[in-house]
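Note that this complex is displayed minus one protein chain, with the remaining chains in position.
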Amino acid sequence: MGNASNGSVGSFPGKGRIETLTDGIFAIAMTLLVLDIRVPMLPKEITAIGLEHRVFILWPKFLVYVLSFVILAIFWVSHSIQFHYVRRANRTLFYINILTLMLVAFIPFSTHLLSEHIEQQFAVAFYGSHLMLIWVCEFLHWYYVTTGGRLVDSDIDPHEVSAVTRRILITAVTYLAAIAVSFFNTYLSIAAYGMIIVMCIMPGRIDRYWDNGKQ
Amino acid sequence: MGNASNGSVGSFPGKGRIETLTDGIFAIAMTLLVLDIRVPMLPKEITAIGLEHRVFILWPKFLVYVLSFVILAIFWVSHSIQFHYVRRANRTLFYINILTLMLVAFIPFSTHLLSEHIEQQFAVAFYGSHLMLIWVCEFLHWYYVTTGGRLVDSDIDPHEVSAVTRRILITAVTYLAAIAVSFFNTYLSIAAYGMIIVMCIMPGRIDRYWDNGKQ
Amino acid sequence: MGNASNGSVGSFPGKGRIETLTDGIFAIAMTLLVLDIRVPMLPKEITAIGLEHRVFILWPKFLVYVLSFVILAIFWVSHSIQFHYVRRANRTLFYINILTLMLVAFIPFSTHLLSEHIEQQFAVAFYGSHLMLIWVCEFLHWYYVTTGGRLVDSDIDPHEVSAVTRRILITAVTYLAAIAVSFFNTYLSIAAYGMIIVMCIMPGRIDRYWDNGKQ
Partner (left out) sequence: MGNASNGSVGSFPGKGRIETLTDGIFAIAMTLLVLDIRVPMLPKEITAIGLEHRVFILWPKFLVYVLSFVILAIFWVSHSIQFHYVRRANRTLFYINILTLMLVAFIPFSTHLLSEHIEQQFAVAFYGSHLMLIWVCEFLHWYYVTTGGRLVDSDIDPHEVSAVTRRILITAVTYLAAIAVSFFNTYLSIAAYGMIIVMCIMPGRIDRYWDNGKQ
């Protein structure tokens, strides 16, 4: 860590420390999601509704927990890859990063809103817009570091750059489509969010560049 | 950190950053456990029940806190050891890891469920199943990295690999047995969970390999 | 990490570990802010007030979330830059740092107070005083490490030192002015807090030193 920040003498806080802060915020946002799910209480008087049932009806909470956790993980991967290419940080990059992290740290709110009101179009669209916004920030971030090779290595493959750009933009646009779906059917919209996850987890063209790099 | 991620040029986010994220999630899950235990209030009117008694009757909460904290610590050790053998990360490994971390970050819920309903068979079995599932993921993780020497050093001792495998599987199976016990006696089942902890803390065959390695 | 702490044999806990603790506390304080914003519930009976409206009226909460998040980020930058110059830590520096972190970790309280009582002069002044106090600590920190070149490199440019000092003091004094404004108009005061953010994000004289360093 000390090395990482010393590595950038006379510059903005080193890439290493920004990565630590970033990893911390992601880890906490992911772990805070569980606080949204409250343990059901059993009334003192005898009742026909047992604990199993009371836990079972929490299923929207469990579903949205999985959704948000994996989405944050996917986004962490995308963010880490960008920082992998970045050679040095500067003031503008840091504040684009902070804008992104501000949205990341806000995920527990949208998650709670969706899990509490899973049948409300507004909650579904709010959640989707939040995710889309994160990918827009991610695009800004990538656009800023790569334009004119500003903060990346000069010998970076332009095809690799556009493969990353394409992946980010396709994800953002797909979220936009999924939000539009929510006006017709909220459950279909949530299913679309789930499909975007699968799409992001699957290996893409970008992996090919990495595999080539290893040969 | 910067070095760790640079070390894997042209690949998935480096092992170093995945470890930071992992350590963060474990640390937070372990620390959130305490939020489950609410400080008792004293009613304004004079009452025969003092603060000592009100704290004392929280014993199931204290017990389950210790249980979950140590279980997370044991699991962290197991997880760290696996990453110790891993030479490089890839997409599949990352998402197996995320599946595991998703279950780790969910421990505060199962802990709260158990501490609130310690006499309910459902809560005891839910808690045990959660732990067993984590060890199943741990097995998947280990199986993935070692099969055909996929992500480990080529000269890894096969006896060492199977010693780790055996340790993981025995733990998972013992949890299954402890869950079965809960149908007869929930307290016996919790005692079994406690015994699994002792079993995991004790040095095993795997330590012998490490000690040999040091000579 | 191990290296970072070994780097300072026979001394107070190394700079590297203090940075890890610091980054952790910042990351958590920034992420806890979201817990302040509670998801609105919908009453069971049919009601004219929809979810959109109930989320919309949370705007003071959203505003203060953004304010506090960015303020913590700015402060993290300032703090990281100081540690960038510090060559070694000692006991006094550590406890000045702890005093600062104690105030940083307290930000969620002042944030909650402000977002809950945004029209109350006391809440606005409390929030501003809290921020001002952090910058006073930051000044103490910087004054301690640089006076007589105590913990910094001997060849540090004195103009660079005073550029940092000036930036810190101007921020503290501007907060004082913004607090004074709250006695006349609380919204104007909050607008002033926002303007201090813009002022801090904009590149300043200090950046010039870094750019020179890179040539």
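All chains are identified by letter, namely A, B and C, in their written order; residue positions are counted from 1 within each chain.
Throughout what follows, a residue touches a chain if its C-beta (ideal position, glycine included) is under 8 Å from a C-beta of that chain, and two chains touch if they have at least 3 such contacts.
A quick note: this is a predicted structure, and the numbers were derived from the prediction, not measured.
A.B. asks: Of C:Phe62, C:Tyr85 or C:Phe109, which one is in contact with the hidden chain?
C.D. replies: Within the whole complex, the residue contacting the unshown chain is C:Phe109.
A.B. asks: From the listed residues B:Leu42, B:Ile57 or B:Ala191, report the one that touches the chain absent from this view.
C.D. replies: B:Leu42
A.B. asks: Where does chain B touch the missing chain, residue by residue?
C.D. replies: 1, 3-4, 7, 14-16, 19-20, 23-24, 26-28, 30-35, 37, 39, 41-42, 50-52, 55, 65-66, 69-70, 73, 76-77, 80-81, 83-84, 201, 203, 207, 209-210, 212-214
A.B. asks: What residues on chain C make contact with the chain left out of this view?
C.D. replies: Residues 1-3, 5-6, 9-14, 17, 20-21, 24-25, 27-29, 32, 35, 91, 94-95, 98, 101-102, 105-106, 108-109, 112-113, 116-117, 120, 122-123, 126 of chain C touch the chain that is not shown.
The rule is short, and it goes like this: only the chains that are shown with their structure count from here on.
A.B. asks: State the superposition rotation angle between the two copies chain A and chain C, fitting on C-alpha atoms only and giving a multiple of 5 degrees from 0 to 180.
C.D. replies: 90
A.B. asks: So, comparing each chain's Cα centre against the centre of all protein Cα atoms, which one is closest?
C.D. replies: A
A.B. asks: Can you check whether chain A and chain B touch via the same residue numbers (shared by over half) or via different ones?
C.D. replies: Different-residue interface.
A.B. asks: Could you please state the distance in Å, as a whole number, between where the Cα atoms of chain B are centred and where those of chain C are centred?
C.D. replies: 35
A.B. asks: By the touch rule stated above, which residues of chain C touch at least two different other chains?
C.D. replies: Expected reply: no residues.
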